[in-house]
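Shown below is the structure under consideration.
For this view, one protein chain was removed and the others were kept in their places.
In this document, chain identifiers A and B correspond to the written order of the chains, with residue numbering beginning at 1 in each.
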Amino acid sequence: MTGLLIQGASLFGGHSADIRVRDGVIAAVGSLSPELGERTIDAAGLVAVPGLVDLHTHLREPGGEASETVLTGTRAAAAGGFTAVHAMANTSPVADTAGVVEQVQRLGERHGYATVRPIGAVTVGLEGRQLAEIGAMAHSSAAVRVFSDDGFCVHDPLLMRRALEYVATFGGVIAQHAQEPRLTEGAQMNESALSGELGLTGWPAVAEEAIIARDVLLAQHVGARLHVCHLSTAGSVEVVRWAKARGIHVTAEVTPHHLLLTEELARGYDPRFKVNPPLRRDDDVHALRQALADGTIDIVATDHAPHPDEAKQCTWAEAANGMVGLESALSVVQLAMVETGLLDWAGVARVLSTTPAAIGKLAGYDAPLEVGSAAHVTLVEPEARRTWSTEHLHGRSVNTPYTGRELPGRVVHTVHGGIVTVHDGVLGEAESIAALAKEALRG
Amino acid sequence: MKHLLSTRDLDRATAVRILDLAEDMAHTADREVKKLPALRGRTVVNLFFEDSTRTRLSFESAAKRLSADVITFSAKGSSVSKGESLKDTAQTLAAMGADAIVVRHPDSGAAHQLAHAGWIDAAVLNAGDGTHEHPTQALLDAYTLRARHFGAHSRGRDLAGLRVAIVGDILHSRVARSNVWLLTALGAEVHLVAPRTLQPHGMQSWPVTVHEHLDDALSLALDAVMMLRIQTERMHAAFFPSAREYAREWGLTAERFARLGPDTMVMHPGPMNRGLEISSAAADSSRSTVLDQVTNGVSIRMAVLYLLAAGSSGEPA
Partner (left out) sequence: MVARTVLHDADITRALRRIAHEIVESRRGDGRLVLLGIPTRGTVLAERLYTLIEEFDPGIAEWGSLDVTMYRDDLARSATRMPAPTVIPGSGVDESIVVLVDDVLYSGRTIRAALDAIVDHGRPRAVRLAVLVDRGHRELPIRADFVGKNIPSATSERVSVRLIETDGVDEVTIEP
């Protein structure tokens, strides 16, 4: 494998340096001269951050190939600066056996755009009745460490307790989709004066907060680790803050859309804005931003949820929940967090790379941009401005909520384990990336 | 007016203009020929994804009195197949040359989407969308109130000074929502009465006075009390314990009716559950406007269909 020299990137938005990549590893950082035969990338004016890691991605394969596949989803990921994604278990069949998670993991490995880490289901078929074969998935070649019934809440308190205890046995974590099911029957949007006016059944904040409160207490009681998916309300922030102050092992994620968009968008009944948990109030958005800045919320995760056109070209009540988010995530975080002064680029690296990798027990991200680390590098042009459109999407679905908005920043290059998956904003060809991945795997 | 989706979009002047026009339309019923040629050559489609014979007949009758060609698609029949999307159905109808689409749908916002999703160009009239709005019902209620209160001197008037209580399942009522915005735009004082479980979240921010006990509201000098239909399936979702308790606490019983002022109108959008939200004594009294409401519904729908479908553009000359 030929070497790669990234020249003049601003590391974490700070000082500029050159980065030498050899055999998928960062070989040197500093003021470096190109060597004979070395490929160079001019990164002047670009910010270098470690490759982004998404802890919450719906890749839809197997079963939902009309919306997304491992290939299209990881291409979207690479375009958004991601080098690793955690694939949610709600596929068909559900990722509740070693066979399914190994298949998904292998597909990711073969395509090479990003590391695909399967998430295992907590319960068989996501049905909330019986624990899935967590040990088998943990010991499979996919080495699953994150377990989630996402889309559904593990609402049975006894089952949740057992799940927390059992996954701890294998060093895993439960990622809970916190939604009290009875309080959200038929729910369509945030419960508020607006839901009352629009005649859409409300999804009350308490339905999220009550589950998080219960789960942090359970996690404390059994001494296990809990991860809260897509936390969306100011009240949830308070609960997590309280739990962390008590030393409970809880981590929490927020989605880009919950950092930017509010329930007001439901006014036009455009299903592109229908998502679960729903878009909340302005006050919630501000509380989430503050919590992400002060570390109460640990990470940003996309909850990239592709849906085919027909699932969104229908009435609000009929429409599927979810938005695609891989390509827009970094731009939205820049807008909501960096340009508001709440996070610097080192902070962005923390919430979008180092910490999600740590929660997912994903190796290679603990010493970002340091010599000896895996060469996962994302180069961003923060000054860029784009009017968002579906042309900026690379997956199979186009359900983005940002069309027509001006978003800052642009991922210019993405390097995944030494493989340049995106160069000058252009995705590498599937065959060549796959070939490079195969070569890298052979070592 | 390009579409009629919500009474929130109606200001006082527009609402009064619609009521006045409905009055003109009502007069055609007294003529030798009851039809007007205003929509000759125009096609009005009634697209009913939810069964409601009375509303469908009212719209059909209104469109026919304006000489429109009327096509009715009813989800209960075979015309709208199960699983066909709102978008596909609407595009099929638009391809048939629909100038106006009257849509009733069990999902809130369906009419709004038909009007604004870019699927079709036709004018859209919301004939009830989920638990959101039912603007022509509110207009016919306002018309009924005005006609009963001012009689022959109604033209040009709003409802300033009138006091109306709306009682019952506000949470699930599109009629209540449309009436709140319209009656207040017309200057009426609106009181809403419901148990907490049947109040929409945030209702306190609406331009109304909220009561939890019916007798509190009835002690006011009301010009009208509007009883909303209670759907009995709500009981199973624990909104209230039993029909008997609901009738006792929030029903317009014969005793409560007897305490009403002599001029207080009793309104109901129909169909009524006698013995539940309304007693027969109230429903059958001379103060009941239930049948007026049905008659006035046709005039209101004629007025709105005329405004939406007669001209080449939605703006009045």
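Heads up, the rule we're going with is that a residue touches a chain if its C-beta (ideal position, glycine included) is under 8 Å from a C-beta of that chain, and two chains touch if they have at least 3 such contacts.
Bear in mind the structure is a predicted one, so any value in this text is a computation, not a measurement.
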Fill in: Chains on display which the left-out chain touches in the complete complex
B
Worksheet item: Which residue from B:G41, B:G151 or B:P262 sits in contact with the chain not drawn here?
Response: B:G41
Worksheet item: Since one chain has been left out of the picture, which residues of subunit B touch it in the full complex?
Response: 1, 17, 20-21, 23-24, 27-28, 31-33, 35-38, 41-42, 66, 155, 306-307, 310-317
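Everything that follows uses one rule, which is that only the chains that are shown with their structure count from here on.
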Worksheet item: Per the centroid of Cα atoms for each chain, what is the distance between subunit A and subunit B, given in Å?
Response: 46
Worksheet entry | subunit A - residues contacting subunit B, complex | 188, 191-202, 204, 268-270, 310, 313-318
Fill in: subunit A-touching residues of subunit B, taken from the complex the two chains share
85-87, 105-110, 112-113, 116-117, 129-133, 171, 174, 177, 200-203, 205-206
